[in-house]
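Complex shown without one protein chain; remaining protein chains in place.
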Amino acid sequence: MKKFLNDPANFVDEMLDGIYRAHPQVTYVNDDRRCLVVASRKAGKVGIATGGGSGHLPLFLGYVGDNMLDGCAVGGVFQSPSAEQMYEVTKAIDQGAGVLYIYGNYTGDIINFDMAAELADLDGIAVKQVVGNDDVASSVVGEEHKRRGVAGIFFVYKAAGAAAANGLSLDEVTRLADKARLNVRTIGVALSSCVVPEIGHATFDVGADEMEIGMGIHGEPGIGRTKLAPADAVVDQMMARVFAELPAGRGDEFAVLVNGLGGTPKEELYILFRRVSQLFEEKGAKVKYVWIGEFATAMEMAGASISVLKLDAELDPLIAAPANTPFFAHYKA
Amino acid sequence: MKKFLNDPANFVDEMLDGIYRAHPQVTYVNDDRRCLVVASRKAGKVGIATGGGSGHLPLFLGYVGDNMLDGCAVGGVFQSPSAEQMYEVTKAIDQGAGVLYIYGNYTGDIINFDMAAELADLDGIAVKQVVGNDDVASSVVGEEHKRRGVAGIFFVYKAAGAAAANGLSLDEVTRLADKARLNVRTIGVALSSCVVPEIGHATFDVGADEMEIGMGIHGEPGIGRTKLAPADAVVDQMMARVFAELPAGRGDEFAVLVNGLGGTPKEELYILFRRVSQLFEEKGAKVKYVWIGEFATAMEMAGASISVLKLDAELDPLIAAPANTPFFAHYKA
Amino acid sequence: MDAIRAEDLISLIRAWRDMFAVQRDFLIALDGKVGDSDLGITMAKAFAAAYDTVAAEGPEAGLSKLLRGAGATMAKTAPSTMGTLTATGFLRGAKALEGKDTIGTPELAAFWRAYATGIAERGKARLGDKTILDVLDPVAGVLEAQAASGAALAPALKAAADEAEAALERTRTMVAQHGKAAAFQEKTVGLQDAGATVGVLLVKTMSEVVAG
Partner (left out) sequence: MDAIRAEDLISLIRAWRDMFAVQRDFLIALDGKVGDSDLGITMAKAFAAAYDTVAAEGPEAGLSKLLRGAGATMAKTAPSTMGTLTATGFLRGAKALEGKDTIGTPELAAFWRAYATGIAERGKARLGDKTILDVLDPVAGVLEAQAASGAALAPALKAAADEAEAALERTRTMVAQHGKAAAFQEKTVGLQDAGATVGVLLVKTMSEVVAG
């Protein structure tokens, strides 16, 4: 294991200490660094909370900030935060307009967010949930509820965050977040494993000339292990799965996120995007917004994912809206 | 070599194709993708050009955009662009107020920028140069002119870009850029090698439990190969070199950049920053601005660098100023 | 022992803690086959913290309060799937034993039934989904039958532990429907479920402690 760390047991808390030292825009409640919230709240606004395991920066906490999220419960590496932490975040960010939970479809997170929602309900805080399940490789059509949530949650955050900033109600923010969720698909490809600090060795092996399309961001299996193909061929294979579910016709408009899993240089992400862009071009469809970089990682895993959001008149301005968080700044498009 | 690419010979040009497809904010001149310039220029503004080898994204081209740079000559992986490419960029961005070159202290880049400056001079374009040499590990005090330029050039770009956007003259922009250059120090530490696509194997070896403090971003030797120490001890060792040259006293203010070299996850960068912040705190000095992430990489090299800029009344507002480029967005601090 | 008292419960939780410390790497490897390798860490952490809590509270707190304290601590310390489910099990078990001073066979049956039901509700799992439930539901069933036939605690637990092992074997034929393992689908057939293995370890250790 080649990592900059002190005691692996303190990995997450020292990372959080660094984050609070660097970004006064965020702070924590209940005397628990793992209950991260925006430092200043907007009265009457619907609160948006997320949460999940550490090791995916900028996910999840990196999107807490202006026009995005209001709080995040932070778990250990690849581990859910506790229901109590989620509940404390919920209480801190509720401004009387209720709180929307947006998180990924993982059993540990679901169980804990459910418990937190029950606790919040007892306090009279209205809570709604939108559970990201964008990973097309993790289950078949018809079984979408079994799909994992991966990088596509970025678009759900973006849409919900802008909607809440516009002063919409909890029901409306939830509806728009859910619409974004239903309109986004992601597919990933991994070239190498990652190392969980407390474990100290690779979570799994990928052969020196292999790739795995559809692998999850904790190393969950994908569609199959094959020989590493040229970049264009890899993208073609990936995008075929996306287009099968999100048809792109002449005049259709999309937002695209090409996400590095951690160990892959940005240069390569642009080579991947080049082909993605060609494929949309061939179909006469338009990539209206694009982000390329690290948005949802798996520590030092080499690989990338492509998320595609189908735009409509409602989602478009939410995606275009400005945002400013410690890990993500965007001027109005 | 595990990379997303097609033919290694097309690595840089396909990457550039992806960049132009993603970011209409930039375009190219002279029918040569490697001559990158902002799509819309501000009349009368001093132009700022940079250039250097590929493989360091977001360096160099990623900082071409609003309030930063106006053009970049793009070389092959770890290779200088040509004088002609620099000259074409110079002609394209000159708005009659002259052009400032800001680039790193590498022989190939220097001799080509010198040639470009001579060509521009023949056209009556005033050109000034500021050559980044922030890497404290690459030569001793007194021999600063031999030091390599690394991530600290970000602060030079930021200061010069803001100064030029404020409408200052070429002399003034140059003076402020040079002041930033003189006030910035960087030290890096590498944990692994990188792979140049056309070569296909690791440029050098670092043992499984080794680190090299001061290694350059092309794998140039540093201060020495030692056993990987705990993160805090690594930072202490690194910062001792920085503080020796940039003393931090009570009330002094600084900007800090903790830069990932490519393969190191953001989580670890925050653990490093935590210790950096503690050290400033112990000295009663203030870290007023901080950026943490990938700003100057060496493909997939694992490692990090720490850049420190001493602020004064002139530099402070330039560092705080907003900026918006394809790879770097910053709301006014 | 023929009944578990508050002080015995504390010893039992210490035994669970020690056992999970020993089984840590085995569970990491088992979960690593079709999961994310965290299970060994979760269980070791959960029971280490639970023991610290109950040891601090002491036997005077009584069975129900000790179980509640253990569950609440686990929920905080190890909020992964199995950590939270285990916490839920302890909290439900605490409720089932409210007002009791000793655990005989009928109380033990009630405890494990409440535990299993709690997990099923929280995890929305059904029998046959290849989870810990596929061990704990039959365990509760055996204990209910033993209680009905008036069996003493030690033999009842022995029977439960045997059934747990058999039930674990049966999980090999199932396809995982939940958690990280679900992604592996058919590849999980032939493997014993990791969470179900935790169930067996809990019951077996309990049986050994009671047997003395």
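Order as written gives the chain letters A, B and C; numbering starts at 1 within each chain.
Note that a contact is a pair of C-beta atoms (placed from the backbone, for glycine too) under 8 Å apart; a residue touches a chain by one contact, two chains touch by 3 or more.
These figures come from a predicted structure and were not determined experimentally.
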Chains in view touching the one left out: B
Residue of B:197, B:216, B:303 or B:326 in touch with the missing chain, whole complex considered: B:216
Per the touch definition above, residue among B:79, B:193 or B:325 touching the missing chain: B:79
Touch criterion as defined above, residue of B:108, B:230 or B:322 at the omitted chain: B:108
Residue numbers in chain B that touch the chain omitted from display: 75, 78-85, 106-108, 111-112, 114-115, 138, 146, 148, 198-199, 203, 216, 218-221
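By definition in this document, only the chains that are shown with their structure count from here on.
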Touch-based graph of the chains, sorted into line, ring, star, complete or other: line
Chains linked by the largest number of contacting C-beta pairs: A-B
Centre distance in Å when chain B and chain C are each reduced to the mean of their C-alpha atoms: 56
Euclidean distance of C-alpha centroids - chain A vs chain B, Å: 29
Rounded Å distance, chain A centre to chain C centre (Cα mean): 33
